[in-house]
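What you see is the complex with one protein chain gone and the rest in place.
And now, chain A:
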């Protein structure tokens, strides 16, 4: 009843439900596929997985469950007389003559099963084990006059390599690095609709109410359209160790620019101090004092810092700690001021999360940000946006 298959999927973290399992059983009952593992793979994926980012998990679970079954099949379950007639039909007279050199077909098959039992793992090259590219009688893509080809009859469906073993959908997994489109979609979740601007849409409820008040004489009322009213400030760390992540940052920048109407960008180096810059060249003329920022932008702006937070701890905690100039007040003070004014703030860190533990400065900033630091993966960005879109 496929229950243990289903449980294997659940074990791998797929959220398939019982309804979906019943669908699969129903599909099997209708005989949409016939005794082919490849087709079963496609059909079960169709019924049980509803998001391409889950395909990779499914592939792994499928391999885990069916690899056991398949090797069992080959080694013990297939009797010789099932294989022989089909095999002999494929051999030419010449081939049959050559067979004698290995003691006939029966012996070859016997040997094949023997080797399959002895062999425990995947094998390529060499002249004894079953595998690819060697000169053993068993395997594929190799050379041996009386060889048994195992799974070489590749068709359009590429049966030679099992589809689920290729893990083509690895890239769609949630933790994979971001691309432009994925970022746009993640940022889009921050949308907040509000009615602003010119009144162009018919306000039906308003019209009915006004008409009733006019004792039945039609009185049309209009309202303005809904727009995305979310306001965002972004601060990018630039230069130094951030050079490694320029590509990711550029993509985030581009994605954000197409998503938000009210969006302002600023740049800083390592840690925000008393001033930030409007351009990435950070010329003196482009500098904006943070105090001015706090006065210009209302606290309903949502703030996103982007930086690797990798620096000497004193650059955050000590006055005069900046590597570029003498700062009278420490970065910590300025960051706290920004956070006090903009309570909705997150920090996106392009450093792989596994490395965060190695930098003291990341721990300090993580604490300053009240743990609102996220990795720059799809999952990290989504959780960051989810945090920002909570109503405060």
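The working rule: a residue touches a chain if its C-beta (ideal position, glycine included) is under 8 Å from a C-beta of that chain, and two chains touch if they have at least 3 such contacts; residues count from 1.
FYI, contacts and distances are computed from a predicted model.
Student: Given that one chain of this complex has been left out, which of "MoxR family ATPase", "Carbohydrate ABC transporter membrane protein 1 (CUT1 family)", "Branched-chain amino acid transport system substrate-binding protein" or "Cytochrome P450" is its protein name according to UniProt?
Tutor: "MoxR family ATPase"
Student: Any idea which of A:7, A:202, A:323 or A:340 touches the chain not displayed?
Tutor: Residue touching the chain left out of view: A:202.
Student: Out of A:2, A:42 or A:363, point to the residue that touches the absent chain in the complete complex.
Tutor: Looking across A:2, A:42 or A:363, the contact with the absent chain belongs to A:42.
Student: For the chain left off this view, which of A:188, A:282 or A:337 is in contact with it?
Tutor: Of all options in A:188, A:282 or A:337, contact with the hidden chain holds for A:188.
Student: Which chain A residues touch the hidden chain?
Tutor: 15, 17, 19-20, 23, 26-27, 30, 32-33, 39, 42-43, 46-47, 49-52, 55, 156-157, 168-169, 180, 185, 188-189, 202, 204, 207-208, 211, 216-218, 247, 254
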